[in-house]
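Here the structure comes first, spelled out in structure tokens, and everything after it is commentary.
Complex shown without one protein chain; remaining protein chains in place.
Just so it is clear, A, B and C label the chains in written order, and each chain counts residues from 1 on its own.
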Amino acid sequence: MKRKWQLITIVLVLTAAVVAVIVVEFTSTLPGRRPSNPFAYDIEEFRSVDPGLIKWKEARQVSIDTGDPRAIAYYNGKIFLAAGNELQVIGSDWSRLQRKTMPAEPSCIAVADQGWIVVAMGNRLAVLDSELEILAESDLPEIEINITSVAIHNNNIYAADATGRMVLVFNSELQQVDEFRGESGVSEVHGFIVPGGHFSLAVNPENELWITNPGIHSLQNYTPSGRLRRYIQRTSFGIEGFSGCCNPVHFTFLDDGRFVTSEKGIIRIKVMSESGETESVIAPPEAFAGGTRAPAVAVDDQGNVLALDFDRKMIRIFEPI
Amino acid sequence: MERKKTKSRREFLVSSVRFGMVLALGGVGGLALKSATKDQWVWQIDPFKCSWCGRCATHCVLNPSAVKCVHAYELCGYCDLCGGYLIPGHSDRSTAAENQLCPTAAIERKFIEEPYYEYKINEDLCIGCAKCAEGCSAFGNGSLHLQIMHHICVNCNECAIARVCPSDAIIRVRGSEPYLMKGDFTADGE
Amino acid sequence: MDINNNIKIAKRTAVVAGTFCLFISLLLLLNFIQMKSADPLESEVLETLVQRLSMEPGNEQLKEEIRQFDLMARKAYFTSLWQVRTGGYLLLFAAVILVTSLRIYHSLISKIEKPEQDEEPDDFTARTLARRWILSGTAILIFLALLAAFTLTDPIEAYIASVEDTEEPESEVERIEITDAETRTEEPEEEEVVVVEEIAEHTTPEPVAEEPEVPSFPGESTIKENHNALRGPFGKGIVYHNDLPTEWNGESGQNILWKVPVPLHAFSSPVIWDNKLFITGADENQRKVFCFDRHTGDLLWEATADNIAGSPDTPPRTTPDTGLGAPSSTTDGNAVYSIFGTGDIIALDMEGNRIWAKNLGVPDNHYGHSSSLISHEEKLFVQYDDLNRGRIVCLNVLTGEIIWDITRDSGISWASPILAGVNGNYQLIVKGNPIVAGYDIETGRELWTVSAMAGEVGPSPAFGGGLVYAANEYAAMVAVNPVSGEVVWEDNYYLPEVSSPVYGNGYLFIATTYAVVACMDAETGEHHWEFDTEDIFYSSPVVAGNLLFVTDISGNTYIFETDSEPNLIAKNILGEQVYTTPAFAAGRIYIRGEENLYCIGN
Partner (left out) sequence: MKLIPLITVILLIYTAALPEDVLAQQRFPAPEFESGYELPDVVTPEPRALANEYADVFLLASFLLFTSWLVIKKRSRKWILWLSVFALLYFGFIRNGCICSVGSLQNMTLSLSDPVYAVSYTVIAFFMLPLIFSLAYGRVFCASACPLGVIQDLVIIRPAKVPLWVQKSLGMFPFVYLALAILYAATGTDFIICRYDPFVGIFRMGAEFHLVILGISFLLIGMFVGRPYCRFVCPYGALLKVTSLFSKRHLSITPAQCIKCRLCEDSCPFGAIEKPTPDKLVSKIKQRSGRFMLYAAVIPLLMLAFGLAFSSSHIFLARAHPDVYLAHLLINEPEVMQDTENLDVQTFLGSDRTMEELVDSAASIQATFRTGTWLAGAFIGLVAGLFIISQYIVRRRTVFEPNRGDCYSCGRCMEYCPVEK
């Protein structure tokens, strides 16, 4: 009889153990009740920005109701926007003045002082006049070309080819006149390294041609013939520089020649002095929560920064405080 | 006599119930056959949904996990400053332990040529914690990512990681295409 | 003596193995606790050391310390893994020995000792107890369920209610929409027509008023002006044009306005919207959609269905009489939708730009997929039967997303769906083997089904005079009331194999593969007449006004009056083989032959 009760006790205890284990396991794996990540990699500290540095505020968001936005440029009171396979011209009152369907999806736009517009579409280029008439159009000879940025400098068109890691130079008839790979005698400055498919160039108010060398987190100034003149290089995980594969992704200039840079990975837009110091932050990473792509940037006549948010399909306007 | 009668009645009842069950079983099987596939199903991680929560390392029924980091080399920038290899705030870009992000030192860094470095995963050491994948996605191209390695995975009927995955990144895929490697599984285009 | 000895051995083995088991379990438990409490890989010590290093980056001694510690930690981790694995095997081994020796021990002593006999309640008491316990168990279960119900209120309902009350918090950021400079006064549809003509004439890129963002869908009257699907509007085989040419000759060129070679062969039929005519073509290597100016025959654009996710590298095997391009496209004026035998489905805008494309899964079809598309507003219907199951998929025309996807109680077929207006709503009428059924276009719910078909079902259903007609060779011809699902009449004398039946002015017409055109009474099924022709029919007959157009595979088009007598108006020769169904527009007939596309008009 004693044995029997012993047995019953053992069985009951074990059964209780089984039930307890199941209940504990079940409740501890409910969503929101699960343990946190033991291997947490805290990149939050790199995402947070000293509020004192944020000297810009977001004033407006303009939603783009047509196709996927792809590129933005600003010239003389007008916004040039590539959306879907269209080129659109948008006036200062946010009315759409003109629109034109391009033969392929535009990838980047540049507008020059004469009012002519250069649109790159992957491996093709087109020159349009202010009425959006196509003046010249080119199929570039090699298919292995991916133009990620164009700029107009001294009446020549400079196109950054991210696949070939070189800058192609065309005249206004779209005949290729030159190309260069950014190699120079300076030992620590390598030719263009484009590890992530983002390669950008722009002309500053002093009419200098600046090109990114994103693999080494550098902004480089070249002569029109492709000779390196000077550069700034800032590699850092923090706000003071650029990090990762391919940054900055896009950049442009404020009227006084300071850089506006846009970065991927930890998405942020910031202002850098000509000597490469981070001066202020236009948009901290929180502004792009959930986004994945570095916004394209342009600067308008009032010195506001227009950021093209690809994920949310809108133009976001940041004003200095 | 009466016994026999009840017995035969009973037998008739039993066999008709049995026949009904056979029919029901056949029906269920037939219905299931309609949506059945020849292929087997295996678990795999959709790298585009992965949020690097670290549960692949802690919740797999195997220890160490069947989830390993893989490297899609064609996406890698071969950078010197690798967000998946170096800890933030590293003192220099060397292979020294104090600079390595990987808790088990499973990433091997190899100099190729100026300025390129190769990063290779040592599968035996990798525990699938996703630290490097998170770093690579935050700072780099996202070429380091997690996959379930099928020579290790026991292909549970219900994947213990999938149950706790916060971003539903673990899905069943056909056994004939068991990997969702970045760089080759989105063969779509314009 | 011997037994006692064995008992002793078994007992001792059991004791040793048991102790060993306990010992290993204890070690494993210790290991587990240790790993839980201090994971060597994520040790805080290492973290603080690294943090210190970032303060004093040059400290070589600190670096050395970190390296040492890191090495130790990893060693500890991998050692513990090894311990768990080895411990597990040892434990298993010991457990096997323990169990075996215990079993032997017990089997030996049970022969000596008599197992103690417990007082058992008798059977009847046991049954009573069991009944009571089951009853109390059920009571407890019900009680627990009710307890759970009463202690837990559904937060979802309350939440949904509260969300409806609260408004979105206003953002500080001003939100703007881009507006168009010109304001529109006219209806977009009419405007579109004007614009197209302008561009055709001048080619000045006038600032064009933009299309509405969500395209408006054409109404019934607009659809009737066009030929938007296989067998015309709604796929019924009835077209709404009266001034059609009745005489032509493809060999002499009489009434042939233009004739262009078909760029890529396929068995799909042309569809028309406004000035555009669409056909598809396909072979092993390419799947294409072609758009022609239907007035001039100029090829306006062509688009290739490639680079589609899920599309097979090698297309499925098909027979030459079906191929990969058998299904016809459909269009709603905003876009043209095409499907191919690979399962690729593609939506192109009227300029040939891809809107979306997807693969519905490679069809398992021994001839090749051939069901044509049809759409209604934002829904695109795909009859997607294959050897695995009968299936209908409804896609969103704007995005290609699946709206509904149903499996039907039928097998493979090659027929195409049609839309029938029943009681003010549209029903999707779909054939299959062995069913004819009507589906609610909103949900895909099966509204009625009649099982009357058999074999390989090719002809599409017809609709007219309030009845649905379905016929198939080796099966039957049925007329079904789509409201009640009742079979009104049934016949099995004239049955088509490929060509679909058509309703016209109270008659039902059938073109067979034994070269007979037959006319029946649509209401009763009474046979009116039959007409022997020279060749067999693949192309489906089409009714326009009081005329019936039907083309045999030699390319001869017979035109009859829709009457109870066989009044042959004309027999026109095209001069090449025709497997497709012609498309009709005001004053024009478009026929896709094996080689050429013809425009016929006076």
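By our rule, contacts are C-beta pairs under 8 Å (C-beta built on N, C-alpha and C of every residue); 3 or more make two chains touch, one makes a residue touch a chain.
Please read these numbers as outputs of a predicted model, since none were measured by experiment.
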So which shown chains sit in contact with the chain we cannot see?
-> A, B, C
Per the whole complex, from C:G58, C:P155 or C:P261 the residue touching the absent chain is C:P155
Touching the hidden chain, out of A:I64, A:I157 or A:I193, is A:I193
Based on the whole complex, identify which of A:L14, A:A59, A:L135 or A:V177 touches the chain you can't see.
-> A:L14
Name, in rising order, the residues on chain B that touch the hidden chain in the full complex.
-> 14-15, 17-18, 21-22, 25, 28-29, 31-33, 35-42, 46, 48-49, 51, 53, 55, 59, 61-63, 70-78, 112-113, 116, 118, 120, 123, 141-142, 147, 149-151, 153-160, 162-163, 166-168, 170-175, 178-183, 185-186, 188-190
Over the whole complex, note the residues of chain A touching the chain we left out.
-> 4, 7, 10-11, 14-15, 17-18, 21-22, 24-26, 30-32, 34, 36-37, 44, 68, 162-163, 193, 195-197, 289-290, 292-293, 310
Which parts of chain C are in contact with the chain that was left out?
-> 32, 84-85, 88-89, 92, 99, 102-103, 106, 115, 118, 120-131, 133-135, 137-138, 141-142, 144-146, 148-149, 152-160, 163, 309-310, 356-361, 400, 405-407
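As a working rule, only the chains that are shown with their structure count from here on.
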State, to the nearest whole Å, the distance from the C-alpha centre of chain A to the C-alpha centre of chain C.
-> 37
Please compute the C-alpha centroid of chain A, do the same for chain B, then give the distance between them in whole Å.
-> 31
Between chain B and chain C, what's the gap in Å when you average each chain's C-alpha atoms?
-> 27
Where chain A touches two or more other chains, by residue = 38-39
Residues in chain B with touches to at least two other chains are numbered 89, 103, 129, 190
For the complex, which residues does chain A have touching chain B?
-> 29, 31, 34-35, 37-41, 43, 45-46, 105, 190, 193, 195-196, 215-217, 235, 237, 243-246, 265-266
Chain C contacts chain B in the complex at 41-42, 49-50, 53-54, 57-58, 62-63, 66-67, 70-71, 74, 77-78, 81, 84, 307-309, 354, 388-389, 407
Per the touch rule above, chain B residues touching chain C in the complex are 34-35, 63-64, 87, 89, 91, 96-98, 100, 103-105, 127, 129, 186-190
